[in-house]
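Only a single protein chain was left out; the remaining protein chains are all shown in position.
For reference, chains read A, B and C in written order, and residue numbers begin at 1 within each chain.
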Amino acid sequence: MTNLEPTKPLPDSEEMEISFGPQHPATHGVLRVMVKLDGERIVDARPVIGYLHRGTEKIFERETYNGAIPHTDRMDYTAAATNNQGLVGAVERIMGVTVPPRAAYIRMILAELQRIASHTIWLGTHALDIGAQSPFFYTFQEREKILDLYEEYCGARLTLNAMRVGGLPYDLTDGWTGRCRAFVDQFPARIAEWERLLTANRIWKLRTVGVGVISAESAIEWGLTGPPLRGSGVKWDIRKVFPYDHYNEVEFEIPIGTSGDTYDRYLVRMEEMRQSVRIVQQCLAKLPDGPVMAKVPKVIKPPKGEVYFSVEGPKGELGYYVVSDGGASPYRLHVRPSCFINLQALPEMVRGQLVADLIAVIGTLDIVLGEIDR
Amino acid sequence: MSFWGFLASVVPFELAQGLGVTGRFFFKRKATIQYPEVKPVPKDRFRGMFGFSEERCIVCHSCAKACPIAIIHIQDHFEEVEVEGKKRKKKVLDRYDIDVKRCMFCGLCEEACPTKPVAIWLTTKSYETAAYERNERLYFTKERLQSWDGVRPYPGVVPPSQGQLPEDPTGGSGEAKP
Amino acid sequence: MTEQSNVPPQAPAQPPEGAAPKPPWEEKPVTPVPRDARDHTVVREITGALPDAVLEAVEFAGQVTVTVAPARIVEVCRACKERLGYAFLVDLTAVDWPERTQGRFDVVYWMHRFSDSQRLRLKVVVADGVELPSVTGVWKVANWMEREVFDMFGIYFADHPNLERILTWEGFNGHPLRKDFPIEGVDTGAAVYPDVYPPGGGPVAGGEGES
Partner (left out) sequence: MANPWVAYLLVPLVKIAVILGVVIMLAAYLSFFERKILAYMQIRIGPNRVGPRGWLQPIADALKLFVKEDIVPSRAEKLVYLLGPVLVTAPALVVFSVIPFGTSFTLFGAEVTPYLADVNIGILFILGVSSVGVYGVILGGWASNNKFSLMGGLRSAAQLVSYEVPMGLSVVTVLLMANSLSLVKIVEAQKAAGIWYAVPGFVAFFIYFVCGVAETNRNPFDLPEAESELVAGFHTEYSGMKFAFYFLAEYANMVVISSIATVLFLGGWLPIFPNWLAGFWASPAFAWIPPVLWNAGWFLVKTFAFLFVYIWFRGTFPRYRFDQLMALGWKVFIPVSLVNLMAVGLGVLLVGGPR
């Protein structure tokens, strides 16, 4: 049923062009895909983006380095902590700041919780796109618990602004670690619950196995990172390759898929959530005492130079390219948006498949338009 | 294919399993919070509506500089005041406006504030700032910032005009200053 | 592995005798300094493959930047990909230096090698209005990245399959990430809520955002 090799349009076919989005329930925001259809079969798809462009990179140029952090929250608004982590990591790199270990561990906890939160959103919306409604609510209930932890730590739930150059603005509150541990200890049971609903489900498998296949070579060629790359079988994770913070001191596996289809990416992300739970548990066990802020000047003026620093965001490699001219604002602060680059492979992945597969592939790429358009 | 494998491929056991999951959730406790009647309780660090104290403010403009989107507008002038018999110049606020409708509640202004206790803070738990006229109702002058005219404080929170302290975001309803 | 760890490459300065050594986060940050990297192994590989391609090589904070001539960028990239194994183009962007005389823009290519997790930054200096050869033929992923650079900086890429604006709309006036782009806005000709804001007002200029 899935042997849908790309076909030439039949001689008497009438291709029609449909504009999917920007107002469409399943395009995860304001993505617009111009789809050329032959019946239900996709002849060509062309993503049109930019509806959410806010000129974030231009805004960065007139912000102080710490003032730029709230703007990063708004790029991938489902993963604010990893965005913050990337930016402060880049600035610390260019300044040569060493972060106190407690701050680094808390950052890792926040980032891994954020990865779980982002993946729960992905699972909910992906399942909703494919037609299963209930996982959306189950996953969001778990996400709420993470957001509650964030709210207790930094006072915000979504746009955290939880990190500063040199460390963290606050220490953890009393009892936070206990609540966090309680959450991560019960979370694997929730994942198992969702998997009972989906993993073996024959309809879910029909809809995802063999859909949106991308081989490892072509995934590298298209610059995919994160779960889409790992789903194709490339064992690559920034946390392992270029460990930042203290990722080299915790144990975790990089789950990889084999066939590079939507089902494999689904399995990879489910396993990533479990690995994140593992990391959080280890971090909580290792969490040292001490300050959470390194000795950095009040006005951050990095030396002249340029640095590219990337973190493993939930969606893929999230890179920050900081060019400093020695001033208090970045001369240029470029973001390597993982979703933007992952989305580029969409036409490749859906060509020759059906309209319903387009939705599945958009879901499996886990795009956030805030990051694509910036 | 083994018999059981064949059976599992014909009879949709796993679909029944899925039905079991949703069926169990049918009887679980519901997560809904009946909002206007029951209000979610913000945590102590929750960034809500601004509190501002003109007495504590030393007019250093740190908050305005720290604000990433420049929505804090400060104007001041010098005034001669007599402190312990000596005449000294003191900065006095003319204008301290926050354009709350554009605020993204990042809390950088509170962090930048050098006074102890801080003169501007967001830990007031009050989040019901919605208004029909955003240009008028969500633009806060220093008087409105202190009187909280038009802001509904979170139950138990004492508005800044009645002496709420940033260390005590709940307002400590009992011991509030007059 | 030290490619981008937060620990600075140099050891912290020796503490005075007798005093307990301070942890590095209480010291003053040790700022990295740029140094010439012509003898870096990564650069050697390139010079080995293409002897006269490297114009300049700098190492800063453990990251190697190699400057090449704009005309040779496709050749260098292809050599990097096919002979040196940099299969993965991580990022492509540009930086605007309007005061610089030898060319206004830096176009930056940032590539990755899987075998030993090596990263390399290529840089070309382009003048305004000069076409830069496109590397979409080398890495498919460069397509949108180059479109974005074109959109934001107005750098034209020759042989690009579909050089259109990507984030701003077709017909947008100007290139926003150029340093001389007026941040107060450009007159796009579109009336911004003429009934709400009086002439000369509005969210762009003269609104209450001014102080």
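What we mean here is this: a contact is a pair of C-beta atoms (placed from the backbone, for glycine too) under 8 Å apart; a residue touches a chain by one contact, two chains touch by 3 or more.
Keep in mind the model is a prediction, meaning the values are calculated, not measured.
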Chains shown that the absent chain touches, full complex: A, B
Given A:Val99, A:Ala132, A:Ala216 or A:Leu365, the one touching the chain that is not displayed: A:Ala132
Missing-chain contacts mapped onto subunit B: 15, 18-19, 21-23, 25-26, 28-32, 34
For subunit A, residues in touch with the removed chain: 1, 16, 18, 24-26, 40, 127-134, 136-138, 141, 197-198, 201, 203-204, 206-207, 354-357, 359
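By definition in this document, only the chains that are shown with their structure count from here on.
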Far-end chain from subunit A, centres as C-alpha averages: B
Chain centroid nearest the full-protein CA centroid: A
Euclidean distance of C-alpha centroids - subunit A vs subunit B, Å: 27
Distance between chain centroids, defined by C-alpha means - subunit A, subunit C (Å): 22
Rounded Å distance between subunit B and subunit C, as computed from the means of their C-alpha atoms: 38
For subunit C, residues contacting two or more additional chains: none
Of all residues in subunit B, those that touch subunit A in their complex: 12, 14-15, 17-18, 20-22, 25, 31, 42-47, 66-68, 104-108, 111, 122-123
Residue ranges of subunit A touching subunit B (in the complex, touch as defined): 63-64, 66-71, 73-74, 134, 137-138, 141, 144, 148, 151-156, 159, 161, 169-170, 173, 193, 196-198, 200-203
Subunit C residues within the subunit A interface of the complex: 1, 3-8, 23-34, 60-61, 63, 65, 87-91, 93, 95-96, 108, 110, 114, 117, 119, 121, 139-141, 143-145, 148, 152, 165-169, 176-177, 181, 183
